[in-house]
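Yeah, one chain of the complex is gone here, protein chain that is, but the others are all in their spots.
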Amino acid sequence: MAGNSFGQLFRLTTYGESHGLSIGGIIDGCPAGVAIDLDAVQHELNRRKPGQSAIVTQRKEPDTVEIQSGVFEGKTTGTPIGFVIKNTNQKSKDYSHIKDSYRPSHADFVYDKKYGFRDYRGGGRSSARETASRVVAGAFAKQFLGDVKINAFVSQVGEMQLNKPYQDLDFSNIESNPVRCPDAEMAKKMEAYIKTIKKEGDTVGGVITCVAQNVPIGLGEPVFDKLHADLGKAMLSINAVKGFEYGSGFAGVRMKGSEHNDAFNSDGTTKTNRSGGVQGGISNGMDIYFNVAFKPVATVLQGYETIDKAGQTIKTQGKGRHDPCVVPRAVPIVEAMTALVLADHTLLSRTNKI
Amino acid sequence: MAGNSFGQLFRLTTYGESHGLSIGGIIDGCPAGVAIDLDAVQHELNRRKPGQSAIVTQRKEPDTVEIQSGVFEGKTTGTPIGFVIKNTNQKSKDYSHIKDSYRPSHADFVYDKKYGFRDYRGGGRSSARETASRVVAGAFAKQFLGDVKINAFVSQVGEMQLNKPYQDLDFSNIESNPVRCPDAEMAKKMEAYIKTIKKEGDTVGGVITCVAQNVPIGLGEPVFDKLHADLGKAMLSINAVKGFEYGSGFAGVRMKGSEHNDAFNSDGTTKTNRSGGVQGGISNGMDIYFNVAFKPVATVLQGYETIDKAGQTIKTQGKGRHDPCVVPRAVPIVEAMTALVLADHTLLSRTNKI
Amino acid sequence: MAGNSFGQLFRLTTYGESHGLSIGGIIDGCPAGVAIDLDAVQHELNRRKPGQSAIVTQRKEPDTVEIQSGVFEGKTTGTPIGFVIKNTNQKSKDYSHIKDSYRPSHADFVYDKKYGFRDYRGGGRSSARETASRVVAGAFAKQFLGDVKINAFVSQVGEMQLNKPYQDLDFSNIESNPVRCPDAEMAKKMEAYIKTIKKEGDTVGGVITCVAQNVPIGLGEPVFDKLHADLGKAMLSINAVKGFEYGSGFAGVRMKGSEHNDAFNSDGTTKTNRSGGVQGGISNGMDIYFNVAFKPVATVLQGYETIDKAGQTIKTQGKGRHDPCVVPRAVPIVEAMTALVLADHTLLSRTNKI
Partner (left out) sequence: MAGNSFGQLFRLTTYGESHGLSIGGIIDGCPAGVAIDLDAVQHELNRRKPGQSAIVTQRKEPDTVEIQSGVFEGKTTGTPIGFVIKNTNQKSKDYSHIKDSYRPSHADFVYDKKYGFRDYRGGGRSSARETASRVVAGAFAKQFLGDVKINAFVSQVGEMQLNKPYQDLDFSNIESNPVRCPDAEMAKKMEAYIKTIKKEGDTVGGVITCVAQNVPIGLGEPVFDKLHADLGKAMLSINAVKGFEYGSGFAGVRMKGSEHNDAFNSDGTTKTNRSGGVQGGISNGMDIYFNVAFKPVATVLQGYETIDKAGQTIKTQGKGRHDPCVVPRAVPIVEAMTALVLADHTLLSRTNKI
């Protein structure tokens, strides 16, 4: 398997299956001299952790990050930052329903075809547990980025869509409810809906909106590595993501150029921001905002038919503790991936001019 | 500027501004022994060429590709394929309206901020002319891919949306009309609408849908370099693209897991294909399909206010010959980028197993 | 710090300072299905370990590798292989002689200038302890490579040079003596010499010769990534290495083309092998052999003058337990880096032809 590294200069490489000794990673390229608050790193990881509320999986995993290297006397040294998160919840379970059969819309089938066999315990490498390492690295990236503010929140669960512009929302409310929706009223509705879905043994999809503010002008490489293209890839690399749009997005298709264009103020800011903070692939100093679509979690706790390795139809049932809706816990992951992209392009942008 | 290369093993690097001597590129990593039909390469380039119909820009550029290396006796040799497309339409024009001012929703402003100055002639490197090199490389990738069939088409222009599943369309009709919409009736409406928009000196956005068929099982690296993540980045790197969704996409958010999951047939194919041909980042042998949203072209032939380098407000007007709607000419670009991603992952997949 | 990854497809990334919690790394891109003998991995690490004999440093470090992921039921799964080697010998020592001063010909001075400060304990990231991770990864690469045989040995210590062609040596004798020289007589002389040097509190340099056999024809990319160029970089990246030559090397300079050329046998093998198994950057199936020059270890246990951070001259003395000659312990490191290069190019070579 290739593709376990992300970023060109600020670069994360991860390892780990859900049932090995640990998961973890290495951050290479973080500049020396960044003051690191390790509690803030653990705090980000806690935001992603299972068992935080009634609407997420009830698994208990302490998810404690142990920094192995690269931080000395409270600052990054410039050397690679190795980190380990031990797997402590790997009880010897009954995996017979997974081992020899393929769950619909999971990676089981394609892993077997691609690699010849697979570590079937808990989904192995395809488990979303892998994203914990992204959150750790994102926490370092955030601290490197300093004044850049990144806020992600849940803007849709199933049919329930928050139809307010982000400017009308108070981001300080995001963490006030288990859904991570900054609108209190909508948050309650979403929470109630997720509980209903959970009772049905079913799951539902959602949308996360992310806003990055105070991003300096000039991040992004204008042809293949456009800033929004790297953001898009970052988001699409998160488990269960099906779509990405930034600025005016899919709705912008319906507009005319004369409506869509963002007129300039005399200071170079723009009166509107349909561009979503990126023009020609380069940040223009306006807010960067985008939406990320997540499909409903594939593991449903209902009976279903599927096939085994021999192609025989079998009846089976989802087991264990799973998220009825992935978006609340995915909020810190979206933020982390955003931070990684911005950190990487911040370093790249130091090489633009003589 | 970094970021002028795309792909890890099947790798395109491009150069060129709209008003230099030429644009072109180098394809590195194309395996030896691919039989190359050079006419087919030129044909792809012709599909992207300006001046093909009344609804695209009337600029005349012959866009003839000259292969410099890497093809011998009708086959790729395994060495890098250098190619050049001469710029022949670079008349000495009046660029005063661009040189010292910033067009709204163009890259002018951010280029100046990022690089300190810019080649303002015809948009320089930010011109969509750059995508011609992608089409050339994509044509080689298509010939390498052999049986894989890639068909892109226009599925939306402004409000006009083709609401048929792609399975009900006849892809052989795509090239039968200037819009490149395979539904004859919708194509006529779209064409008429674009003509209206053009008369107004305005522009409009659109959506391109792309379908890749006969893709083998096993392409895609399951963590950061998921197949759909690389497709997403590829599409988002095309000028004017604002969004990407695959399979069920943003609509899938509204579904429940029990509805969304793709049940298996006994041969490993699936009864539905909401996954869009990719599970866990790896192709599963079903059709890969996705939508790409394009904003309306920023250059409108109407008067507007903007700022000059000093931040002074000026009145100006779009000039020249521009596309009222970019999607018809973007169809071969979407196909080319798809082919590049699939070619790259085809090579990568050769290293999965011992 | 960038540059903590090695290899393009078979790719090692490492982390760790000599006095953090652990050192370790991630191997990405190892194909699935390689049968792994974990004892063999530990065995390679033991070969590099301090304290093996009277002529190497007497530090005691257990250097036990713990595989975190990527191996399941005795085989690689294709997912990244994370591994950790705990630092267990990090007593709270007196580092005052290092903390504020710069040891001659060490990295102390340049680290401070490059990064602003440094983790001075035990040399931090510049400690050769880092190479333990290379040995672990090399052990996996060796098992992937199967029939390829890689043998490195000490061919020179100070003035004592083994002047026999490698074909006259019995590689099975390499591990029979602490110097790792396959010639028993020369090994004794070298051992005695190193002991003398050690008593003087001094150090001495050496040369390691490495021979790779059964390498298939066709490894190496013929322009910048020539096989011998990647081998050279691999060797020069090992601490204390000052030179690399392959095949006829520096001595070949003195020959005429008519003498130097390797005439073909009818089966494509060559009668001589001055090319060193590589022609035009590509392996030709003959033995690959090369020499690697190591300088004398910079840490001498004698008094010397140097400067502190303020530029003041100070008198100080090397302390602790150091190798009087680095080459015996560097033999497994040279082999490991050779294995990594060959594994990487083995994967790359799968993409040469259609």
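Letters are used for the chains, namely A, B and C, taken in the order the chains are written, and counting of residues starts over at 1 for each.
FYI, a contact is a pair of C-beta atoms (placed from the backbone, for glycine too) under 8 Å apart; a residue touches a chain by one contact, two chains touch by 3 or more.
These figures come from a predicted structure and were not determined experimentally.
Across the complete structure, the visible chains that the omitted chain touches are A, B, C.
When the omitted chain is restored, the residue from B:Lys114, B:Lys198 or B:Lys233 that touches it is B:Lys114. Interface note for the absent chain: among C:Ile98, C:Val211 or C:Ile282, the touching residue is C:Ile282.
Interface note: of C:Gly158, C:Pro178 or C:Gly320, the residue touching the hidden chain in the full complex is C:Gly158. Where subunit A meets the missing chain, the touching residues are 9, 29, 31-34, 78, 144, 347, 350-354.
By the touch criterion stated above, the residues of subunit B touching the omitted chain are 1-5, 9, 11, 13-17, 20-26, 28-29, 32-33, 66-70, 72-73, 75, 77-82, 84, 114-119, 124-125. Hidden from this view is one chain, which touches subunit C at 1-6, 8, 14, 102, 104-107, 109-111, 113-116, 125-126, 130, 156, 158-159, 197, 200, 202-207, 217-218, 221-226, 228-230, 232-234, 236-237, 239, 242-250, 252-268, 270, 274-276, 279-284, 291, 293-300, 302, 304-307, 311-313, 348-349, 351-353.
By our rule, only the chains that are shown with their structure count from here on.
A complete topology is adopted by the chain contact network, contact being made between every pair of chains.
Legend note: the chain whose CA centroid lies nearest the centroid of all displayed protein CA atoms is A.
Distance between subunit A and subunit C, defined via averaged C-alpha coordinates, is recorded as 39 Å.
For subunit A, the set of residues that touch two or more other chains comprises 1-5, 14, 114-116, 125.
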